[in-house]
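Apart from one protein chain that is not included, each protein chain of the complex appears where it belongs.
By letter and in written order, the chains are A and B; residue numbering begins at 1 in each of them.
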Amino acid sequence: MFDQILSKIRTVDDQEKILEEIDVLLSSLYQDKGLGFESTLKTSARAWLYPLLREEFSKEGANRRNLLLNLKQKIEGLSKVYITLAFEPSEDALNRFGGVIRTSVREDVIISVAYDPHLIGGVQIIYNGEFRDFSFKRIFEKEFENTREQILKSIKN
Amino acid sequence: MKDFNYYLDSLGEIGFVEELMHSLIYASGLPRVHPGELVLFESGDLGQVFSLTPEKIEVLLLTRANLKVGSKLVRTDTRMQIPVGVGLLGRVIDPLGNPLDGAKLTDTEDVRTVDIAPPKIVERVEVQKPLITGVTLVDLVVPLGCGQRELVIGDRKTGKTDFLLQSMVTQAKLGSICIYAQIGQKQFDIKKMSEFFAETGIKKNTVLVASSSSDPAGVVFQTPYTAMTIAEYFRDKGLDVLLILDDMTTHARNYREISLLAKRFPGRASYPGDIFYVHARLIERAGNFKKGSITALPVAESILGDLSGYIQTNLMAMTDGHIFFDIELYNQGKRPSVNPFLSVTRVGHQTQTDLQRDLSRELSSFLVTYEKMKQFMHFGAEVGETAKKILALGNKVDSFFNQSPTASIPLEINMIILGGLWAGVWSETKEADLRRQMERLVLAYNTEGSFKKQVDDLITQSKSFSDLVNFIRRNNEFLTSKITG
Partner (left out) sequence: MIIEQTSFYIIILIAIALIILLIGVVLAYLRMVGKYLDLKEVGTEGVDPQTIIRQAQEKAQRILENAQYDARETISKAGNFLDINQNLVAKELQRASQIYAKKYEQILLVTQDNIIKTIQTIPEDSKKVLLSEISAIRTLLSGQVQKAADEAKNLVTDAYKKAEMEVENYKNVRMREIDESIVMILKEVARKVLAKEISQEEHEKLVLKALEEAKRQGVFGTNTENKKQN
């Protein structure tokens, strides 16, 4: 179950939302002598999460609380790749990026996407403290500084 | 130090602040950072990596930073370094090498790492040259040598700083470089110290490395290391350096604060387990070397004369002796209030000439006898002639040792005066006149070339203290003429 759930979480936003839902479920575990949990599961959990959780809870000897806590721990422990883009990506693009990253790292990694128009193009990647700048920002600024005086001269003329 | 983006691009590593705890920051990222490395925050603040765990990096702040959780930081791939050069002479700097007295630093030809391993044994040389402090009691009874590490210990307000400043003035006038490290002291005291150097005319030979009590803990912690680094620079130039670390108990307290914040397990008196190492690796960098010497005078504060405190005993173990400033003697009006019986010099005597050693032995044994006589007197018993003579001479020796904190007395004239005391030149002189006459002799020595030569020749020719005393006994006119003159 965990692997299936974890594979559905692709971004940091997804992670935060799932964690919120799990917190709601945990708080409703003992409401109305346990009856409230079922209705909360139906109403709060997202569509793909509900059947997975349902299946897991219906197994014999399943402890709902422990299951939810373990799931929460696993989700919190997902390592993050921070990418900063110069454009707002589409769903497809995000999926593709996530796919490349997952094949490079491992499956249980999530992406945190930030948007910075100053990058112009390309991407900045941060993973486990490693920083790589594959954007045009640096190149652009360096070139601009080099030609700054020429630009000023041409304007004044 | 370059900017944040430079290090980010060149090293390709980034970290994020996860937790803030006063002067300690816990950050994630920076996979290849090493302990002691400097890190630079996006805001321009500086920190030093204190320790590493698999999950987090512990960073000690070196500037008054206003950081938030999520702030970025980068490695600099450098350890802490300071600029060194002759341009530091006469300046007041902080432990990061920034000037505190206004003007920019100039003439700094080199940059040196602050925290390095002490030199190995092959680079060391025996302590051979005496270090004249200008303080009679110390120069005669507890002599120091160039390259010695001598702990200066005593209660607060017992005259330790006066003694240190006297030594500094004497050594600076003899051409040594003097470095004074004020560790976590009041800003006003730092200013007063700087003004003192200017007033006494020794500014061009001194460097003041100062951190105030309001500075970040990391900066206060670095102070003695910075001072030692500067001392090493001048030592490598072939000069003799006097380094004063005032005071190491404050430094230890500061390190304890950092360690407790970092949740290190507290040891004896809540000090961390590595407090000895922290001080030993600093003190061991001083000594006599082939190129030059660094004489270190670390200062330690005792409480009610207790020499058995943890930090005090640690420092005593890693130094070549200690000069103990006794609060009892201070309250009796003795200045300096050095207790000659509890003070030790392990390598000072080997720097003395035969005459000086003989004199020192004679004086030490006399002081012991005198002390015993004084104890005996407490019982109110009748004393014989010998005892009376000893007590009378002892009183005169006490007057001889009493010295103004601004006076710096050359060793040669001290030896002659002591010889004169032993020879009975002042046997009939009242105590009120004794000090004045001795000062006249010192003045004559300092101002009259012929008298100075006479004294120096006599010192050189005398092989033992008894020779000197006998000569003075037979030819005391050369002294009496100056006293009455």
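Annotations
The definition used in the following text is that contacts are C-beta pairs under 8 Å (C-beta built on N, C-alpha and C of every residue); 3 or more make two chains touch, one makes a residue touch a chain.
Everything quoted here is computed from the prediction, not taken from an experiment.
Residues of chain A that touch the chain left out of view are 81, 83, 85-87, 89-90, 93, 96-97, 100-101, 104-105, 117-118, 120-123, 125, 127-130, 132, 134, 136, 140, 144, 148, 151-152, 155.
In the analysis below, only the chains that are shown with their structure count from here on.
For this pair, chain A with chain B, the centres built from the Cα atoms lie 59 Å apart. The touching residues of chain A, counted against chain B in their complex, run 126, 128-133, 138.
Interface residues of chain B facing chain A in the complex, by the touch rule stated above, are 8-9, 12-15, 28-31.
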